[in-house]
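Some notes on the structure that comes next.
Omission of a single protein chain aside, the complex is shown with its protein chains in their original locations.
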Amino acid sequence: MVDQNSNYALQTSEVYVHYGKKMAINNVALNFPKNEVTSLIGPSGCGKSTFLRCLNRMNDVIDICNVKGKFLLNGNVDIYSPDIQVETLREKVGMVFQKPNPFPKTIYENVAYGPKIHGIASSQNELDEIVKDSLHRAGLYEEVKDRMDDIATGLSGGQQQRLCIARAIAIRPEIILMDEPCSALDPIATAKIEDLINELKENYTIIIVTHSMSQASRVSSKTAFFHLGNLVEYGETGKIFTKPDKEQTNDYITGRFG
Amino acid sequence: METAHTDKNFEQKLNHLTDNLIKMSNIVEKQIEIAVNVIKSKDSSDAQTTQNLDEQVDEVERDVRDLSFEIMTLHRPVASDLRLVFTALKVSKELERMGDHSRNLAKRAISISSSFDEDLTDQMHNLGKGVQKMVNQTLESFFKKDEVQARISWNQDAEIDRQYKSLLSDLIERMHNKETSVVDEGTKPILIAKSLERIGDHATNIAEEVIFNITGHYIDLKKSDFE
Partner (left out) sequence: MSSLEKRLAAEKRFKFYGMFAMTLSLFFVLILMYKIFSTGSGAFVRTTINADVYFDPNFIEVSSNSSKKEIMKASYVDLADQVINQNHPGLDEENFIKVREMYTRKFDYQLRDYIANNPNVIGKTVNLDISASSDLDQIVKGNYPRNVPEAQRKINDYQLSILDSLDSKGKMSKTFNFWFFTNGDSRDPETAGILGALMGSFYALLICFSFAFPIGLLASVYLEEFVKPGKITDIIEVNINNLAAVPSIVYGLLGLGMLIGVFGMPYQVPLVGGLVLGFMTLPTIIIASRASLRGVPPSIREGALAVGATKMQTVFHHVIPLSLPGTLTGTIIGMAQALGETAPLLLIGMVAFVMEIPGGAFDPATGLPSQIYLWSESAERGFLEKTSAGIMLLLSFLIIMNTVAVLVRRKLEVKW
């Protein structure tokens, strides 16, 4: 399943994840094509979030979580290799969380934090440009350009989430992971973010975990269905939502699931 | 076998939709049966029955249309449910047209005089019987979700066409020969034959929908390599 083909931003295989003795992910292999949006769907507890968090090694902070498997970035870098600094990995693989979590700092500082600690900007001007550019790409610049020094937590939920996206983009990742990014948002804010995802895929590879089937069908070109830690089916989103191969998949997406 | 929907309301509506289609199929099959019999029996009360049944068909077709729309608006069906609703709409339309054809052919059949050529009447009757069987098999394949049977009944259309063409050429030849019993009836026999052939066509359309419902693809059954 793993090949040197660099059309994939990320290739995973033989992935097993355990929490202590309990198995969370059972032998999953999944490849993520570049500049496409892949959605991970499945009922609660199916392991999709756990799997997502493996991709930027966020599971490292959980002691009892044990991750095994091959995770190749751009076909040649194993992200779990001991040579890899996890901080550098996270420069390449960014993450946006379910509940918007901007730092309780100013809007500017939120976006500038990442570039600062990675030393991406060589001058204050360059840093300003990065912040401005990231906010533009996140579709937030126009709304906040006059209040960059305001505290980020004063923004609305949708704006905060776009700020988090800007923050993730500021360190120039290749892949953006999104863990149910619209769960906490109202429909208009959700629509804005989905539209944003559509634009972002031109420049980034996006992997999104979602509870909403309709979101997956709107936003992604590939869909992976997880159940009880197994990857049940993976394919073109259109196909999954018209005629999935597995009956289990059909039962889940039509709402027949037990 | 199939797990139930979590949303009972949705489940109910889908079942209701299928029930309507079953109802409609039964009525239309009855219509065709009666119409075909009228070719020979010339029973005008039977012809009237096809007329009455047609009104029922129209009513059920409207129900199917409205229910499908409601399901799409309120429940946003996907995958198997979506395919069901999609094909239900189209199948109901085909059935409704079949019903129309049956009614028309019955009306024409009773207006043909008893002096009409018996052999030709038999041919028409046989064509009708063939069409009736084909429709029955196709509708069965729909409700049983039987892809193989759908293909088989689709293929019967070739035979129907052949019978139709043969009947047609006979009719035309006899008109040419100025046989009074044929000429006096004018276009009526031709139109009856045509109606039957059209019913067969609608059945093949339904067969294509059956395959879409099962596989999610529309395939060109002509090109498919099934014997």
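The chains carry the letters A and B, assigned in the order they are written, with residues numbered from 1 in each.
Keep in mind that, in the parts below, a contact is a pair of C-beta atoms (placed from the backbone, for glycine too) under 8 Å apart; a residue touches a chain by one contact, two chains touch by 3 or more.
Keep in mind it's a predicted model, so treat the numbers as computed, not measured.
Peer 1: What are the shown chains in contact with the chain that isn't displayed?
Peer 2: A
Peer 1: Taking the entire complex into account, which one of A:G94, A:G139, A:G158 or A:P181 touches the absent chain?
Peer 2: From the options A:G94, A:G139, A:G158 or A:P181, the contact with the absent chain belongs to A:G94.
Peer 1: Thinking of the whole complex, not just what is shown, which of A:Y19, A:Y80, A:Y113 or A:F257 touches the missing chain?
Peer 2: Looking across A:Y19, A:Y80, A:Y113 or A:F257, the contact with the absent chain belongs to A:Y113.
Peer 1: Consider the whole complex, including the chain that is not shown, and state which of A:Y16, A:Y80 or A:F103 touches that chain.
Peer 2: Only one listed residue reaches the unshown chain, and that is A:F103.
Peer 1: Take the complete complex as the reference. Which residues in subunit A touch the chain that isn't displayed?
Peer 2: 56, 58, 61, 63, 87-91, 94-95, 97, 99, 101-104, 113-114, 117-118, 151, 153, 164, 167-168, 171
In this text, only the chains that are shown with their structure count from here on.
Peer 1: CA centre of subunit A versus CA centre of subunit B: separation in Å?
Peer 2: Roughly 52 Å, centre to centre.
Peer 1: For subunit A, which residues are in contact with subunit B within the complex?
Peer 2: 213-214, 217, 239-244, 249-251, 253-258
Peer 1: Under the stated contact criterion, what part of subunit B meets subunit A in this complex?
Peer 2: Residues in contact with subunit A: 2-7, 10, 76-83, 215-217.
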